[in-house]
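The other protein chains are all here in position, but one chain of the complex has been omitted.
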Amino acid sequence: MSSSRLEAFSDGVLAIVITVMVLGLAVPKGDGWADLLHTSGLGLLTYLLSFVYIGIYWNNHHHLFQLHPTVSGGVLWANLHLLFWLSLYPFTTAWLTETRVALVPTVVYGLNLLGAAIAYSILQNTMARQPGGERVREAFGRDLKGWVSPALYVLGIALAFIVPWLALLPFIAVAIIWLVPDRRVERYLKAHQDAPGEDDAA
Amino acid sequence: MSSSRLEAFSDGVLAIVITVMVLGLAVPKGDGWADLLHTSGLGLLTYLLSFVYIGIYWNNHHHLFQLHPTVSGGVLWANLHLLFWLSLYPFTTAWLTETRVALVPTVVYGLNLLGAAIAYSILQNTMARQPGGERVREAFGRDLKGWVSPALYVLGIALAFIVPWLALLPFIAVAIIWLVPDRRVERYLKAHQDAPGEDDAA
Amino acid sequence: MSSSRLEAFSDGVLAIVITVMVLGLAVPKGDGWADLLHTSGLGLLTYLLSFVYIGIYWNNHHHLFQLHPTVSGGVLWANLHLLFWLSLYPFTTAWLTETRVALVPTVVYGLNLLGAAIAYSILQNTMARQPGGERVREAFGRDLKGWVSPALYVLGIALAFIVPWLALLPFIAVAIIWLVPDRRVERYLKAHQDAPGEDDAA
Partner (left out) sequence: MSSSRLEAFSDGVLAIVITVMVLGLAVPKGDGWADLLHTSGLGLLTYLLSFVYIGIYWNNHHHLFQLHPTVSGGVLWANLHLLFWLSLYPFTTAWLTETRVALVPTVVYGLNLLGAAIAYSILQNTMARQPGGERVREAFGRDLKGWVSPALYVLGIALAFIVPWLALLPFIAVAIIWLVPDRRVERYLKAHQDAPGEDDAA
């Protein structure tokens, strides 16, 4: 089965998750800079952070399915599992913002990030075990980045119990690490001069 | 006519239905675990349930149109009819949650699930009667699962009149039955070594 | 230029317009049938009506671009113009519902329907005047249905000044007229055995 419809559906969910988060931004009652900063300042920062995460997942998802554009029933559900965690971002981001980075909301936000990271690993492994999955295995063989993210999320959750704001440091670090574009797939495809077929062009 | 645009439109509606349900999740006023549990606990559970249903419909829809990728005017409307019922999920899920599983909202939720199941049957039958529909008829010949779901929804609606919470048991059972991936289409395609044509690649 | 991206964008907007209207449905405060009927009864009816309109536009849009799958800059803007009117449906539907079909909101709703119908005519004419547009001209030559709809909308707006509810009769009549699937494009394509080319498969 071709992955094109799975990709389209995932794109739709991610596009909406991003945009729905903006709906969570409270519009200031007043009309001054102080109102904007006070009502929406933190919200804009957490929105930016969650936007970057969604962008990272979209980029990685895009790369992953370019390596391996056919899917089985197991991949369909592994993908829906990932989308479930990502669809909760607007909810946990809103709670984090409205409580001004209190302890429990920070932990819950971290657990949401962690859940999505684990779901992404499951998706990648499910695809690697499929027929044709050796391309995924080779390209992501020493998947250092894939392990650093969950570790940093766990660190953030732990730091939250000291001072909740501290948790944001490792969370932000993950975003920065991934913003450096992941060239592994491009390098792999170039090295093998082996495009995944006409499916990609469509 | 090719089904690609029908699929894209359906994907869009389903993706938005899923994400819109998250907007219905009330963000806790307080910042403790008890606040989360009390304000959003039930909402997260009903969201998960409705998410799984939408995921199931998306998977089945995906399989159905892979078997039979051309559509007539009748299929367009049968599909819109299904989307209408699915688009009501955020509304009935929200009412179910806000009334903490009261009698009438549970019955209405069950009727919504039942309406979508019937609409899906109509869609499948409409496609089976089209030219080329014998593939659909053969793959879904003894469609046990297709009959068990409506029966369980009716059972749930009946149980709601005893204790509303009881209705959730058959509703959850449907989700679990379908989570076991439906291999009929994959098996059929493999058995016939007969891919639905270049349409799929696109 | 190929119309595929224009179609995808339009599908996205229409899918969201449909789903956003559900967000406008007020969830009943109470948990009885009377609460549902009183809070959401009218809203469900107007939602159904607007859903059918959007479905009709989607179907017709789909048929139109199958006849003529290349687009110029003028078509891009004629299409955006149509989407603008359609994007206002959630707003005018909500006002109609919340005022329980008062005079001015009914007139505004009718003007919104009329605006979309005119925008659709402009789009169709823009495409008919393009190179290759003779297919559109031939298929929609005696466009009776295309003229009946605006006439009925104008009639509805006029009737609203007698009793607002009366306006709904011609509005509903338009929906019923179009629900009978438009076989003109299918008939034309069959008669000419002249599929619009490989673009469709994609």
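Each chain carries a letter (A, B and C) given by its place in the written order, and its residues are counted from 1.
Convention: a residue touches a chain if its C-beta (ideal position, glycine included) is under 8 Å from a C-beta of that chain, and two chains touch if they have at least 3 such contacts.
These numbers come from a predicted model, not from an experiment.
Chemist: Which listed residue, C:Pro28, C:Gly55 or C:Pro105, touches the chain dropped from view?
Modeler: Answer from the full complex: C:Pro105 touches the omitted chain.
Chemist: In the full complex, which of A:Asp11, A:Glu98 or A:Glu138 touches the chain missing from this view?
Modeler: Checking the options A:Asp11, A:Glu98 or A:Glu138, the one contacting the hidden chain is A:Asp11.
Chemist: Where does chain A touch the missing chain, residue by residue?
Modeler: Touching the chain left out of view, chain A contributes residues 7-8, 11-12, 14-16, 18-20, 22-23, 25, 27-28, 30-33, 35-36, 40, 48, 51, 55, 58-59, 62, 66, 179, 181-183, 186, 200-202.
Chemist: Determine and list the chain C residues touching the chain excluded from the picture.
Modeler: Residues of chain C in touch with the missing chain: 1-2, 4-6, 8-9, 12-13, 15-17, 20, 23, 72-74, 76-77, 80, 83-84, 87-88, 90-91, 94-95, 98-99, 102-105, 108, 198-199, 202.
Just so we're on the same page, only the chains that are shown with their structure count from here on.
Chemist: Calculate how many whole Å lie between the centre of chain B and the centre of chain C, each centre taken as the average of the chain's C-alpha atoms.
Modeler: Roughly 26 Å separates the two chain centres.
Chemist: Which chain B residues touch at least two other chains?
Modeler: 8, 12, 15-16, 20, 23, 202
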